[in-house]
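Of the protein chains in this complex, one is absent; all others appear in place.
On to subunit A.
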Amino acid sequence: MNAPLPDLALCASEPIRVPGAIQPHGRMAVLGPDGALVAWSANWAGADAARRAAGLVGARLAALDGEGPAALGRVDVDGAPLDVLGHRSGALVLLEFEPAVDEAGTQAPIYSLARHFLPLLQRAGSVAELADLAAREIKRLTGFGRTLVYRFDEEGHGEVLAECIDPGYDSYQGHRFPGADVPAQARELYRLNHIRLIPDASYRPVPLLGVEAGWEPASLDLSHAHLRSVSPVHLEYMRNMRTLASMSVSIVVGDRLWGLISCHDHAPRQLPFQTRAACEHLGRLLSLQIGAKEDNAEVAQRLELRRLTLQLVAQLADSDATLQQLAGEPGLLLHMARAGGAAVVLNDDCWTAGETPEREQIAALAHWIAGKGVETWACDRLVQEFPPAAAFRERACGVLAVSISQVHRHLVLWFRPELVRTIRWAGDPRKEATVGDGRIHPRRSFASWQQQLRGRSLPWSPAELAAAGELRHALIGIVLRRAEELAEVATELGRVNKELEAFSYTVSHDLRAPMRHIAGYVDLVQDMEGKQLSERSMRYLSHVKEAAAYAGHLVDALLDFSRMGRSALKRKRVDTHVLVEELVAELARQEPARAIEWQVAGDLPVLWGDPFLLQVALRNLLGNAAKYTRTRSRALVRVRAVRGPEGEGIEVEDNGVGFQQKYVGKLFGVFQRLHQTEDFEGTGIGLASVRRIVERHGGTVWARGEPDQGAVFGFSLPAGKGDAKPREQGED
């Protein structure tokens, strides 16, 4: 979004911690480890004056501990009362002297803060309210013409949350200040030293002088010194803003510079030490309160997200627990991640909810994210990472994705739309500096302008990422449980199959036996008693026998049929020409009285299949042709090859009784018959077997017919590896 700003790099080289000078509203004396004067500011009457003043502090130096300056009371130097601040910097002691100013009121500012401000702070409901209170209170304590409370975002841009201004001051409420306004180095100083006052931006810095010749002023670290002279760039910036006095109080939450209370005045403004101490204290109180509020908000958000996650998971667990059900709960799914759209991707399938990119775009994105091999991935500037996203950035500039499987491309994705938000910048961060004389001049135009933030979405919060991670765990749990259930079902299925097998075994053995017995005993009776039985009794007995025989055939056929579904295919290259010739010979033997004209084409294919099953299929087709041409005086059966894009096969055409094409769907069903049993024998399983065999090979069956005009039955099988090698050359 932002081009890199030049001043960050340049300001980073400004010696802001070691300027070698102080502001002129106070004086400095620097003591060595032995208590002797090492350096003094040029605004003392001389080294001796500095030494004398330091000597007045005397034993109070023992009170110095910690990093920041501590108040060391008041000394009287040549009749002028001076407030003294002191702090240690390495082996040195830095003493700062400022003219003492007595407060006009009776109450110390710190006391009024505790009494007046603290209860208000505790009652505040939100961060915005806290900021507002702080702005008012600082204004009240200091009298600055404008106080602002602003917060830094993750990129360092400041956003004005609250302000309190006098008439004649520009309002910055709601404005943003580019991160470049406060360089990283200065930011770090704000984090360490929580208050800084510049009483007069037009000041002339007072140099530091060493007692020893050759002492280098820039060797003195003034990070914690209140009097530290600030960057000339900053002073220029202030003057450009028509600000002659400024004060900053840091808001540090945890260890992070969260924001600043920034005060400006059109006129120079000095603040007594007690007031500054109160402001610094206010900053600390505010920091604590903000930290607590943010923690609470974070906890509340996490709780809410957890509630949503659990709700989602519960609904999923109640359903058949397939992941695409997630997309069936669009409200929850979208709400959970504050997303505009979501998608569930299971390999090549995709389910969506809300506003999402197109399916192909999601697929490409999912592929790309899955390639990262991470559990959770989030981005609020997708186009930068994944350029094809430019095509759908209105819908998805931000993506949060969780991966549900290490093996499969199973992802849940949330999309956030482009955040074309209108931001009022206090100045144009892109028209930053004009480098002409080698120095940086802050911008001169502060007219608000608007920038549309393109190519990015609202960022994903840590709580949202955590919730997505939690959802991921829950989903994996569900998926695993589902897999276990499936495994159980498979086991159960295996058991049922075994039972079925046992059942068919029983049928094969125990049902055949009684049929055989009926037929056998009837035969014996006919043989032995035939002569004494009436013709009618003999006829009845023959019906009994036929029925038993038919039942036996039926059992056999059923068994054959069930076996076709169970036994594994043992595929080989099968020369159907040989197979057909053998079957034709067999059929001719079975009905020697019939004269069937068999026209078998010479180019029948070599198929890739189970030889036994293919034989069963062909026997059925040829047998049917023979059977249904029985009424013809001249029976003709043609067997020919079929070759198509889906594979090779065989068609058997007869000139028999045929069938009505509208019944073609019934032909291949089990026990479906289109003719009377008296006319044509059979169990009605033959064509069902053919279909099952062909389909188990991955092939197709078909039939065409017309009553009394004959029929055509055919099948084809997909090309297998057997086809890769053509029939041996030269051997036939």
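One rule holds in what follows: a residue touches a chain if its C-beta (ideal position, glycine included) is under 8 Å from a C-beta of that chain, and two chains touch if they have at least 3 such contacts; residues count from 1.
Going forward, contacts and distances are computed from a predicted model.
Q: Missing chain's UniProt protein name, "Response regulator", "NADH-quinone oxidoreductase subunit L", "Pyruvate dehydrogenase E1 component alpha subunit" or "ABC transporter permease"?
A: Not shown, but named in UniProt as "Response regulator".
Q: Which of A:60, A:359, A:553 or A:572 touches the chain that is not shown?
A: In the complete complex, the chain left out is touched by residue A:553.
Q: Which of these, A:524, A:578 or A:595, touches the one chain of the complex that we don't see?
A: A:524
Q: Of A:48, A:510 or A:708, which sits in contact with the chain we cannot see?
A: A:510
Q: Considering the whole complex rather than only what is displayed, give the residues of subunit A touching the chain that is not shown.
A: Residues in contact with the chain left out: 505, 508-510, 512-513, 515-517, 519-524, 548-549, 552-553, 556, 559, 563, 567.
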